[in-house]
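Omission of a single protein chain aside, the complex is shown with its protein chains in their original locations.
Chain nomenclature is as follows: A and B, assigned in order of appearance, with residue numbering initiated at 1 for each chain independently.
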Amino acid sequence: MISAATRRRLRRHAAGYAFTGPALLVLGAFLLYPIGYSLWLSLHEWDGYAPQWGPFVGLENYRALAADEVFWRAAWNSILFVVVRTPLEVSLGFLLALLLNRKLALRSLLRTFFFVPVVMSLIVVTIIFQRVFEPNAGLLNTFLRVVGLGDWTRPWLGDPATALPAVIAVSVWKNVGFSLVILLAGLQGLPPDVLEAARVDGANAWQLTMRVITPLMRPILALTALLSIIGGLKVFDLVFIMTRGGPTYSTEVLATMLYREAFELNHMGIASAVAVILVALVLTIARAQTLVLDDAPEAGRT
Amino acid sequence: MSQTGLSRRKLLELGILSAVASPAAIRAGRAAAQTGGTGGVQPTAPTKGPAGELKNPVEFKGPRTKASAPTTISFWQYVGFHVDVQKFIAEEYKKRHDPNLTLEITAFPGLNEQRVGVKSALAAQSSTPDIIAVEPGAYAVDVYTSGSVIDFTKVFAEDPEYKRGFWPNALELLTINGAVVSVPAVTNTVIVYYNKGLFRQHGLEVPNTLDELKKIGATLNAKGIMPIAYPAGQDRNFPIFPYYTYLGGTRADKLMREADLGLKPWTGPELVAGAEFVEMLAKSGLYAKGPLGIKEPDAIQIFATGKSAMFWGGQWMRRSIRAALPPGFDLAIFPFPAVVPGGPKPVLSSVGITLTVNARSKHPDLAFEMIKALTGAWGKIEYTRNLGLSPNGPISGEAIAYQMQSLKDPLYPEFLKLQPTGTTRVIFTPAVEEAVTQGMQALIIGQKTPKAVMESVEAASQKVGPRKFRAG
Partner (left out) sequence: MSTVVARAAVASGQRVTGPRARAGRIAVWAVLLAALALSVAPGLYMISLSFMDNPQLFAGRLVPWPPHAENYPRAWVASNIGRLYWNSIYVSTVSMAATVAISALAGYGLGRIPFAGRGLVYGVVLVGLTIPLQIALIPLFMNLRVLGLLNTRLALIGPYTAFGLAFGTYVMKGFFQGLPRELEEAARLDGASELGIFARVMLPLTRPALATVAIFVFLQNWNEFLFALTFITEGSMRTLPTGIYALLSSEFYGNYPVLAASLVLFSLPVLVLYFVFQREFVEGLTAGALKH
C-alpha cells in the first residue's frame, strides 16, 4: 500500500511532466530530432539526391573540415562577428541608456525611435543597406563625396577588407535598440537609495557610473550580452542576403557555409558536420558565459 | 530608338536577312559545334492574319499522347518573369490539343531556393514536380547521375525533327553520359553593349582587337567616363566572364572542358594565361570602380545614365537595359574584341533555363509533351517573342519577322546571329565552379596571383577525384 506521502510525490512528478509535456513534445519534434538527424548525417556522406544517405564515414567529414581553410575562415568570421558586434551593441546600448536615463522630457520618444530598427524586417533592412553601400550611387559614398571625403569612398560590399565590417555595422545598427531598451529598463529599476547614498558620499559622476551603477547592472548586462552572442553566432539571413559570404569568403560565417555545402555543393554530410560544430560552439560559449557572469544562483535551480 | 520606322516589309526583310546570315555565321564558325543542317531559311509567303498582321508561321503540332482524364502536371522553375509566357503556351496547348492537361507552375524566388526544394523532393522520391527547370552544368549533372530525371533519348528517337530544332552547341552542353538530359527553353549570349551616341561624341570606333579596346578605355577615362560597367557582383557566374572570354578567344575552351572533367590540369599554360588576362583586365582601368560590389541593376543604371560607355553583360538583360534607357539613347552591341592578334572575337553563349522530367513523375509522357509544346517549333517562337530572349534553335526569317512585330527591338536579330558560334560558359563540377568563382573574384580585387588561383582550382579539382560522369 503506497503511503500518502509517496502518492503525493508521484503525483507531483506526474504533474511536472504533464505541464512540461507539450513543450518537450514540440521541442523534441522540431529541434531535438533535427539535431540528432544532423549528428547522424554528419557521420555519413550524402549528396542530397539519393533516397538514402550514403556510406558511413565516421569522423572523416570532421577531418575534412579541419583541413579546409574555408571552414577556418568561416569559424574565424563567426567569432569575429560576435567579438566585435556584442561589445559594440551592448556598450552603445548602455551609453544611450545612461544618457536617456535622466532626460525625462523626450525619453519615451527617443527610445521609441531607437527601437525602430529592431522592429523593421531584416530583409527590408538588408535591401536598404545594399542601396546605402552601392559603390557608385549609394547613399554612403554619395554622402562622403558631398562632405568632401571622396577619398574615403569604397566598394563597401565588394572589397574583402570592408565587407565584414559593413555587415557587422548593419547588424549593430539593427540591434542596438534592443540592448538599449533592456538596459534602460534595468537602469530604471535600480534602487534609488543606493544611488542617493553614493551621491551623498561625494561620488562624482564618473565614479557613480563605474563603481556603483555598472556593478549593479551586471546581471542585466550579462543577459544582454548573452542574447547578443547567441544571436551573433547564429546569424544567417543578414549575411546571406547582403553578401552571400563573399567576396572571397570574407563574410562567410558558419551558417552560410552550412547552406552552401548543403545546397550548392551537395555535401550533406559536411554541412551536417558544420551544423553540429556550430551547435557545440554556441552551447559552449553560452554555458561559459553563464558560469562566468552569473554569480547569484537561481532560486530553486536543481 | 527608331521603333516607328519598322514597317511590316522592313520587319520581313530584317527577319530574312538574319535567317540568311545565320548559316553563313555557322559556316564561318567553329567546326566542333556544327552537325548537319540548321533548317528554316527558305522565305516562303508569310502567313497573314485577318488584320494583315503577321502570325506565327509554324504549325502547333499535336502531341502523340493525350491525357485520358483531367490531369495536372507541376512545373518548378526559378525565373519569375517567364511565368506569363509559359502559362500562355500551356493554355494554348490545352485549348488546341489536350483540354484535359493543365500545367501548374511554381516560380521560386531564385535558383538556390528552387534547388533546395527540388533536392528535397527528389530525395523524398516525390512524384512532384513533374517538370523541373535545371541549369546546365553541375545542376543537370546532379539530377541525372542520381537517377532522378529521365533523359530525352527516347523522345528524340521518336521525334528526330524535334531534336533538329535545337542548336547543336546548346544540346552538347546538356549531354551527360551520352544522353541529352534536359532541353533549353531559351539561349543567351554575353556581349558588350555600348552607347553609340557617346562613342560618336568622342570619335570612337567599335574595337576589333584588345589593344583598340584598351585605347578606347584610356580615352574615356581621360574624359571622366568609366569605360565598362561590369556587374561582377551579380552572382557566381559573372566573375568568370573574362576568363571564359579569353579561353574562347584563344580557342582553349575545349581544354577548359577537359580540365573541368579532371582530364587535364588547370595549371597548364593556356589556362593560367586566362587567369593572367583576368588580372590584366582588372588592373587596366577598363572596369567601373568596385566591380565586385556592383550588381546588374546598378551597372545598368551606370550605363543608362551615361556614366559608362559600355556594359558587359548578357542578352537576357536587354529588356531591363531598354527599360532604363532615356529616349534617344542609341544602343548597340559588339562581341568582345579578339584577345590575341588574329584570333576570333569571343562571344559567350549559353542556354537559359532547361527543362527535364522527374523520373518518379506519374505522367512522364504528358510531361514530355508539355516540354515539347514549350520548346518545340511553335512554342519556341512564342516563348522568345514574348521575352525577347534567343530561341533554343534556328528559326525562319518569317518567324523572326513575326516576333519583331511585338518586340520591335532592332538588336534582337543581331543576337540571333551570334548564338551559333558562342563559347560555352558552363562548368560542370560544382567544387571546381566554386573554386573558379572564388579565384576570379580574388583576381579581380588583386588578392591572389594568377598562378596561385589556378593552383587552388586544380587542388579543388583533384579533391573531387575521378568524375562519375561523362560530359558530351
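To be clear about the criterion, a residue touches a chain if its C-beta (ideal position, glycine included) is under 8 Å from a C-beta of that chain, and two chains touch if they have at least 3 such contacts.
Remember, it's a predicted structure, so these values are computed and weren't measured experimentally.
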Sole residue of A:88, A:182 or A:265 that reaches the chain not shown, by the stated touch rule: A:182
Touching residues (missing chain, whole complex) on chain B: 76, 78-81, 106-110, 113, 116-117, 120-121, 123-124, 126, 296-298, 300-302, 304-305, 307, 320, 324, 326
Interface with the undisplayed chain - residues on chain A: 11-13, 15-20, 22-24, 26-35, 37-38, 48, 92, 95-96, 98-104, 108, 110-125, 127-129, 131-132, 136-137, 139, 142, 173, 176-177, 181-182, 184-186, 189, 199, 204-210, 213, 219-220, 223, 230, 233-234, 236-237, 241, 254-255, 258-259, 262, 268, 272, 275-276, 278-279, 282-283, 286, 298-302
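In this section, only the chains that are shown with their structure count from here on.
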Between chain B and chain A, distance of the C-alpha-averaged centres to the nearest whole Å: 41
Contact footprint of chain A on chain B as seen in their complex: 112, 115-116, 119, 122-125, 142-143, 146, 148, 232-233, 288-295, 298, 301-302, 307, 430-431, 434, 438, 441-442, 445, 447
Chain A - residues contacting chain B, complex: 47-51, 130, 133-137, 154-160, 246-249, 260, 263-266
